[in-house]
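I'd like to ask you about the structure that follows.
Omission of a single protein chain aside, the complex is shown with its protein chains in their original locations.
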Amino acid sequence: MFDFSYTIWILLIPFFLFILIGFWGNKFKPAVSGIVGSAGLFTSWILSIFTAYKYFFDVGRVDDVYQQIIGYNTLWLRFTDTLHIDMGVLIDPISVMMLIVVTTVSLMAHIYSTDYLKGEKGFERFYSFLSLFTFAMLGLVVATNIFQMYIFWELVGVSSYLLIGFYYTRDTAVAASKKAFIVTRFADLGFLIGILLLSYYTKTFDFLTLTSPTGPAIGTPPAATFIGLSVLTWAMILIFIGGAGKSAMFPLHIWLPDAMEGPTPVSALIHAATMVVAGVYLVARMFPIYITVPIALQVVAWVGAFSSLFAAIIACTQYDIKRVLAYSTMSQIGYMMCALGVSGMGGHEGLGYMASMFHLFTHAFFKALLFLCAGAIIHAVHSNYLYGMGGLRKYLPITHITFLIACLAISGIPPFAGFFSKDEILVAAYHHDTALFIIEYIVAGVTAFYMFRLYFGIFWGKKQDYHHTPHEAPYSMTIPLIFLALGAAFAGFIPFSHLVTSDRQLFELHTEWIIAIPSIVIAIIGIGVAYVMYLKPTDIPRRVAHSLHGFYTAAYHKFYIDEVYLFITQKIIFNHISKPIAWFDRHIVDGSMNGISYVTNQASDRIRGFQSGQLQQYALVFVSGTVILALVFIYLWT
Amino acid sequence: MFEGVPLSWFLILSTVMFFVGVYGFLVRKNLITMLMSIELILNSVCINFVAFNKILYPEHMEGMFFTIFIIAVAAAEASVAIAIIINIYRRIVNIDVEKMDEMKY
Amino acid sequence: MNILLLLIIIPILTIIGILFTRDNKKVRVVSAIGMTFQLITAAIIIIWYLAERHAGNTAEVLFASNWVWYETLNIRFYIGVDGVSVAMIGLTAMVIFAGIFASWDVDDLPREFFTFLILLSSGVFGFFISLDLFTMFLFYEIAVIPMYLLIGIWGTGPRHYSAMKLTLMLMGGSALILLGMLGLYFNSNPDGGPFTFEILKIAKAHIPLNTQLFFFPFLFVGFGVLGALFPFHTWSPDGHASAPTAVSMLHAGVLMKLGGYGCYRVAIFLLPDAAHKLAWIFLILTTISVIYGALGAIWQKDLKYINAYSSVSHCGLVLFAILMFNETAMNGAIMQMISHGIMTALFFALIGMIYGRTHTRYINEMSGLMKVMPFLAVAYVIAGLASLGLPGFSGFVAEMTIFVGAFQHADTFHRVATIIAASSIVATAVYILRVVGMMLYGKINKEEYELITDAKWYDRLSVGTLIFGITAIGLAPLWLSTMITGGIGPVIEKLFLAMN
Partner (left out) sequence: MLMLIMRHELLLVLITVILLLVELVLPAHRKQKIILPSLILFGAVMILGFLPGPAGTLFGGMYSTTPLTLLMKNLLTIGMFIVLLQSVDWLKKEENKEKISEFILLLLTTLIGMEYMLSSGDFLMFYLGLELATIPLAALAAFERFKEKSAEAGVKLIFTSALSSGILLYGISMIYGTVGTLYFDEVINGINGAPLQILAFIFFFSGMAFKISIVPFHLWTADVYEGAPINITSYLSVISKGAAVMIFTILLYTVFSKVTIMWKDVIYVTSILTMTIGNLFALRQRNLKRFLAFSSIAQAGFIFLGIIGQSQLGMTTVMYFVLVYIFSNLGAFGVVSVISNRTGKETIDDYDGLYRTNPLLSLTMMLALFSLAGIPPIAGFFGKFFLFTAAAKQGLYILVLIAVLNTIISLYYYLLVVKAMFLNRSDRPIAYFKSDGYSRLGLALCVAGMIIIGIYSPVYEFINRFTFGIY
């Protein structure tokens, strides 16, 4: 058996980079940290490529079943004999796939940032955080038990917080980072409680035990129920809430658009390719259990579907290109969630699972690419806003081409990567539930529309008079673009059904043209509409917006979800819970304590009359005291 | 000459004297008078002792001795008291007990 | 000669040294040296302890020595440590060490300041090593009283009021403890023989249930006052707000732990049946403190108040976990004590340093400090992340142990309480990030802040020590938890017997 224990270094290298750059980064020139960081990450990228090769094509498959291999495991903290947190590396198809995704995109982001952030204050800080994030994300994907996953889950959360707040002097950035952290934190609470419930009934954290068909969760599921649903259902729903928080599913999505305040490479890495799909990964990881609790799976499917539609609609109305991409990310993740929701277990039943993972993989490429392009564009025109751009294809040829590829990919135009994965998702949905299928189908069209709205808006349209002519980004930025573009173009040809499947057994995939053709058609329709509306500056968009203005404004204001949250946090929690508590503490609790002393003093003031200084009164008290005592005790004792 | 007088008479007398004394101590404002009331109290005690000794326990003379000592001590007490009263009189030309409340509360 | 005695002798020697130091500036050096030795001693004790255990020494307490003190009353000077007290000793040594450096620039009566501070710490050490209720109580009060002078003389704000309130409330607690102690003493030997204050002996005695029910509230509330048990926590915000830096550190970091430790070591351990009967009342109270403290902190504007309320919340968690009566939760409680001890000490140290530079503690008057004092700011962020329970720092380990342990309780009521308590982590995140956002991030709002200098070497030393502590526990918690588990074994055993 091949020894995978070296895989721990895939995590540890970024960790040590974090320590190294974090502590001593500011001792050298900024560039040093960049180079060191990228070099370090390159090694762990190589390692993961090697691992993938070894696993998929050499040792991973034993009689047509991909093994789940514990590459490395060590006891980290012990709660009880059965409940203990281990730190380890679990090697199986999805984790290896994620290793590739994370290291690749992260490496691209590293290289890209060396020029993108050149001269920024806190360059080395950025790299240390980036390494921290990479470490956390890798730890998350290779987690051997749910608690290890939770640990790194929190870590990615915080590194995302730190990176969003990278421009900490910008109030919007600070607010965004805070929002991101708190919203995900709130979701994580659900995750935590889910873990507690699950572990209480199954007495284990270990993924392999949990997901084994004979394990305590699947083999002998707990009988207990809570308001109609089995505790297992509750646990899985709660865990999904955690995932939904990270993956910006409705209604926990509000942090994602604001998170675009962070530097663009961060958006590409964290908020497009890797961290936001952690929720999908989590559900996939627990999939064997989800399959046993259909209700939870239904929740996953519908939340995913709704989010994808919801986000797609909003995306059509936004002008900040990064926000558009953010909403499209949300929508695509909705796709993946939905795919998992409609999936079954095993063989062709598990198509949705495979498709979801597939889409995750391809999406990582074209979405990261889109963001990096956006970065290049912003780098060139120093503006995030669509109406500040136009006709850039002359100035930014490479960016233009790569952006176009990415758009085609995401719109699902063959032969680009998006087509294959999205198609499988639609097939799975079609076979499972028509309603979901229709939603996703519409979303496919809308996606194509808003993506090409961007494309035309940026690269065509009327030429703006830029105060200094935009210029193509340097190689360190364009190379990643090209690399990712290749991925976005050809990743679709990877035979995923032979690699990543729900029961880790390969099955044959046959394209169902009955689904594929219409999906291509609607994509093209979407593109066509965008072409009509945005290729040349016309007033069609305004008229369209005006014709359905109520809906439009609502969508433009993201359906006022933020306002709702603001109301809850500011009004309810702040003014109607915390403030009263503070008051109560000061006046009631504290007041009662002070009251005691006040009463005592009062008492001592009241009885001062006894000490009147009058000798005869003293004598009177004396005598009466004697008499009273005498009477009382004679009465008592006889 | 006291033959046949029952104990209770003495006790009643002494009790009356005692409470008269206490009463005087409590109401008379003149220090000297208060001193006299004290003497009343002490004398009531003396009567007690003598009566008990004579009628109940004639074999020992304890009561008698005690009485004598009480008288002596009372004298000493009175002398010191009067000395202090004189001193007070020197300070505030007055021996009204109610005037002596410079220290209170 | 018992090595534990060093923990008391070194402070006394240090105090003598201080009193014989001529130069006021030298005083701090002397005390620093003394406390360094103290830290080293503590480290040696921990290592030695672990070595002993590793060598298979399974005695209930190690380094025990037992001298008769008051023969006729059978009062003994009985010292010894188990896993729990060893951990607490380590915590105390670390905090007092950091505290000395944090108060490096005390210029008003430094001699007295350091004397009282070290006296206080010696009381704490004595408390943790003593296995005889009498000596325990004695050291407890020694630890409480210097607080009055420390806050009253060197404090800020309404310091006289706060000092008086704090002292009286804590002494009120100790009064209740005294009563409970006497009750234990006179029931320590139901079947004849001399009465005793020795904890381990009393633990063997079978105290009738009614007696237990009578005395348990006294002991638990008595210690609970110091453990900031709702509604007896109100000394803590004012006290911490008024106290000088080092005192807040020591007080929130160590003294409040005396309460939790006492509840665990005396109330629960010696009166298990009553504990079982009455747990639910105090469980409700502690759950309230956890949530209440966290939500109360959200509104505060004064850094020290924020931290005080978060201390209420965290210490509430300690008592909460203790009342769960199972090994994991108990383990978590001890770890939470240590983690919160270091963490909050770090907080107060930083607050003191920030206050010393900006001369305000109101977060809405500060902004953008990250720019001018990066070290302190980063340290503050680290402390904040630790306190909102981020993996990699001690807080996470402790809280997770508590939650998992508490959730293992068979009774639904307890599990619901656990969920409620767990939801405090969100509120914690809210107020921590609020502070970080308002105070450290953003643009500098006053031009005089531009001139602020970053931490001096002694600030860095004290902060660094504490950060090292939280990260060391946070990254490799296993040794600590194993050590503690060894310590709480007997308690759990006794509780288990009581349960059925």
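By letter and in written order, the chains are A, B and C; residue numbering begins at 1 in each of them.
The definition used in the following text is that a contact is a pair of C-beta atoms (placed from the backbone, for glycine too) under 8 Å apart; a residue touches a chain by one contact, two chains touch by 3 or more.
Everything numeric in this text was worked out from a predicted model, so none of it was measured.
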Among shown chains, those touching the left-out chain: A, B, C
Residue of C:Ser130, C:Thr167 or C:Ser367 in touch with the missing chain, whole complex considered: C:Thr167
Contacting the left-out chain in the complete assembly, out of C:Pro110, C:Gly152 or C:Gly293: C:Gly152
Residue among C:Glu71, C:Asp107, C:Asp191 or C:Glu447 that touches the chain left out of view: C:Glu71
Touching residues on chain C - with respect to the absent chain: 69-73, 75, 134, 138-139, 141-142, 145, 148-149, 152-153, 159-160, 163-164, 167-168, 171-172, 175-176, 178-179, 182-183, 185-186, 214
Footprint left on chain A by the chain that the document does not show: 597, 600-601, 603-605, 607-608, 610-611, 613, 615, 617-619, 621-626, 629-630, 633-634, 636-638
Footprint left on chain B by the chain that the document does not show: 18, 21-22, 25, 31, 34-35, 38, 41-42, 44-45, 48-49, 52-53, 56-57, 60, 62-63, 65-66, 69-70, 73, 76-77, 80-81, 83-85, 87-88, 90-92, 97, 100, 102-105
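Here, only the chains that are shown with their structure count from here on.
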Arrangement of touching chains [line / ring / star / complete / other]: line
Far-end chain from chain C, centres as C-alpha averages: B
Chain A and chain B: spacing of chain centres that average the CA atoms, whole Å: 98
Euclidean distance of C-alpha centroids - chain B vs chain C, Å: 66
Rounded Å distance between chain A and chain C, as computed from the means of their C-alpha atoms: 37
Interface hub residues of chain B, defined as touching at least two other chains: none
In the complex with chain C, residue positions of chain A that touch it: 75-80, 83, 85, 147, 151-152, 154-155, 158, 161, 165, 168-169, 171, 174-175, 177-178, 181-182, 185-186, 189, 192-193, 196-197, 199-200, 573-574, 577-579, 581-582, 585, 589-590, 592-594, 597
In the complex, chain B residues that touch chain A: 22, 25-27, 29, 34, 97-98, 100-105
Chain A residues within the chain B interface of the complex: 608, 611-616, 619-620, 623
